[in-house]
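What follows is a set of notes on a single structure, which appears directly below.
Missing here: one protein chain of the complex. Every other protein chain is in place.
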Amino acid sequence: METYTVNITGEISEYQQRDEAIAAFAKLFSISPAQAEKTFEKAPIAIKKNVDLETADKFKEALIGIGVECIAIASSRAEDLAATQASVYSAEPDVSVQNNTSEPDALAATPMQEDEFKGFEFTIEGDPDYGFVTVQLPADKTIKVEASAMATMDTNLNMKTKFKGGIGRMMTGESLFINEFTAEGGSGEIGIAPGAPGDLSHQYLDNQTIFLQNSAFVACSEDVIVETKWQGLTKGFFSGESLFLIRCSGVGDLWFNTYGAIIEIDVTEDYVVDTGNIVGFTEGLDYKITKVGGYKSLFFSGEGFVCRFSGQGKVWIQTRGVDALVGWAHWFRPVKTNNS
Amino acid sequence: MKTEIKGGKAFSYVDIELAPGETITTESDAMSSMAADLDLTAQLNGGFVKGILRKFLGGETLFISQFSNNTDGPRALTVVQPTPGEIKCVEMTGDMLYLQPGAFLACSEGVKVGLAWAGFTSLIAREGLFRMVVSGEGQVWYGAYGALIEKEIDGEYIIDTSHLVAYEPTVKLKLQLAGGIFSSFFGGEGLVTRVEGKGKVVIQSRSISGLAGWINPKFFW
Partner (left out) sequence: MQIEFVHQPGNTAAKVTLAQGETCTAESGAMIAMSGNMDITTTTHKKGSAGVLKALKRKLAGESLFLNHFEPLNGGGEVWLGTALSGDMFAMDLDNENLIVQGSSFLACEDTIDVDMGWQGFKSIFSGESVFWVNLKGSGKVIVSSFGAIYPVEVDGEYIVDSGHIVAFNETLDFSITKAGSSWIQSILGGEGMVCKFSGKGTVWCQSHNPRSFGNAMASSLRERRA
């Protein structure tokens, strides 16, 4: 019997917004919008291989319904095409989206192939100003979450508090503890709300390394390795800006937050960022803490120390600085009554 | 009365146009700008005794404001909550809604805003002993810090107490520890609310206590 391969062309129907189509696509396949975006970047790409005509039509109908252009090719003719595209979805599309009986870990249950979608299923709401992430944990999976950030959860999630420590966390005022939530006896969801008003970003680490400003960490899956990177005396300590970085590596999901909106900057030569506005950066960039301008500027410019990046890579910056907010909030603090 | 919520989720505010003879009731100090010839009357929030109870136990203000248009043309008024965040409008049709103290912003004529005992669980969670009960017919505006997220509850669900904004009367609240004693203390989650029943709850995606918890360690002295 002839089988068919369903491919998306990467084109979006002219009646549909690209963002909406990708969001709907993500929902259909129970993947994150970021993962959906990546798939579209790789298009044309096969998303379902070797299915019968009826199933292929079902896929086509669902995709066209959300404004995603696609074609079904008879597998016999698609062989050459497919050979160059290893990527195949293992998930069945949740054609009736209301029907939530599909297993959240359907992705993990089937053998992984290269380029396949990995990581937990999640949605981000309230973005870009108050990003709130809801993560679907498959049964017996664990997520590590910054202390106090849990806002909602299913009753079958079990919380364990672990000592995390680290001089960086102590210096920047982060809790010395971190919470681990495990879905027991079935899958479950957890809603996470960082303290800072701003956006939430997600990166799926596949053996890359990202440096994050210490207080930007929100949550990660179990296999992401998070280490405090001591900045040394010259780079961070004396700047008064507490530039403590954490080094995130390994394989898995990583969520981080910003104060304000996030801007991505491609550094090609050198770029200067206020230390309070650094969210994170990729490996391969060199940086040093310097003062801005002359000494007059150091004291009166309000900029103090800045971070000068050089080399090639990406820097994520946030549109608001924590120090300025702290300075503003100071005047609203209740005054301690001294009895002595 | 014509109204529109503007400013997005980040900074919702309500633009109101009052026709001649119309009145709107708002939380104290909610006006940001208005036509110069609107009348403002301050009312004790539900009578004196109740008003005092509300202020000291419910976290609400003693007075509420009534803006009336006694001119012969339409007049504009803009109202806002003290914190940034999302504001929602609900159309009441004889049903009831519970609001956490501080969430109420404004209502049209015909809406009743009362105060009800919320039980001691609420006190332990530092949210005040009372909850606001909104009933009657008309429009109600409420809001909170952060974006508002609606959730349908069917069964049991856990919500950090500082994130709960509003809920239907079919939903019951119960307090519990977030984890074991050690976790609840050091993990920063402490007490959480277990909601039970079938109905809608509205949560806020940020909380003032979360914001304070983030800023507090950063104060230099």
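Just so it is clear, A and B label the chains in written order, and each chain counts residues from 1 on its own.
Heads up, the rule we're going with is that a contact is a pair of C-beta atoms (placed from the backbone, for glycine too) under 8 Å apart; a residue touches a chain by one contact, two chains touch by 3 or more.
Treat the numbers as computed from the prediction; the structure is a model and nothing was measured.
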Where the missing chain makes contact, among the chains that are shown: A, B
Of A:Ser148, A:Gln203 or A:Asn277, the residue in touch with the unshown chain: A:Asn277
Given A:Gly10, A:Pro44 or A:Pro128, the one touching the chain that is not displayed: A:Pro128
Residue among A:Leu53, A:Ala74 or A:Ile263 touching the omitted chain: A:Ile263
Positions on chain B contacted by the hidden chain, ascending: 6-13, 28-42, 61, 63, 65, 67, 78, 80, 82-84, 145, 208-209, 211-213, 215-216, 219, 221
Absent chain, residues of chain A that touch it: 128-129, 197-199, 260-261, 263, 265, 269-274, 277, 292-294, 296-297, 300-303, 308, 310, 315, 317-321, 324-325, 327-336, 338
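Methods note: only the chains that are shown with their structure count from here on.
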Computed distance of Cα centres, chain B from chain A, in Å: 31
Touch list for chain A against partner chain B, complex: 125-126, 129-132, 147-155, 157-161, 172-175, 177, 179, 191, 193-197, 215, 322-323, 325-326, 329-330, 333
Chain B residues within the chain A interface of the complex: 8-10, 84-86, 146-147, 149, 151, 156-160, 163, 178-179, 182-183, 186-189, 194, 203, 205-207, 210-220
